[in-house]
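The complex is shown incomplete by one protein chain, all other protein chains being positioned as in the whole.
Entry: subunit A
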Amino acid sequence: MNIIVNGEPRQVTAPDLAGALAELGYGGARVATAVNGAFVPAGARAGQALAEGDRVEVLAPRQGG
């Protein structure tokens, strides 16, 4: 399945967000996620089905003013 992760096209086989994150190498990282602009809490990632073309954002702490 083709999805967009942080603006880049990626291919995943996992049907859900938790599986896709593990597949993409985010296992264990302290990140927050959104799918198609909607926040997906960490505890809901396994139940968040992904579909072709979904836009996934994976964010982490950074410098800010």
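Operating definition for what follows: a contact is a pair of C-beta atoms (placed from the backbone, for glycine too) under 8 Å apart; a residue touches a chain by one contact, two chains touch by 3 or more; residues count from 1.
Simple rule for what comes next: contacts and distances are computed from a predicted model.
You can't see one chain of this complex, but its UniProt record names it "Thiazole synthase", from the set "cysteine desulfurase", "Potassium-transporting ATPase potassium-binding subunit", "Thiazole synthase" or "Molybdopterin oxidoreductase". Touching the omitted chain from subunit A are residues 6-7, 24-26, 29-34, 37-39, 41-42, 57-65.
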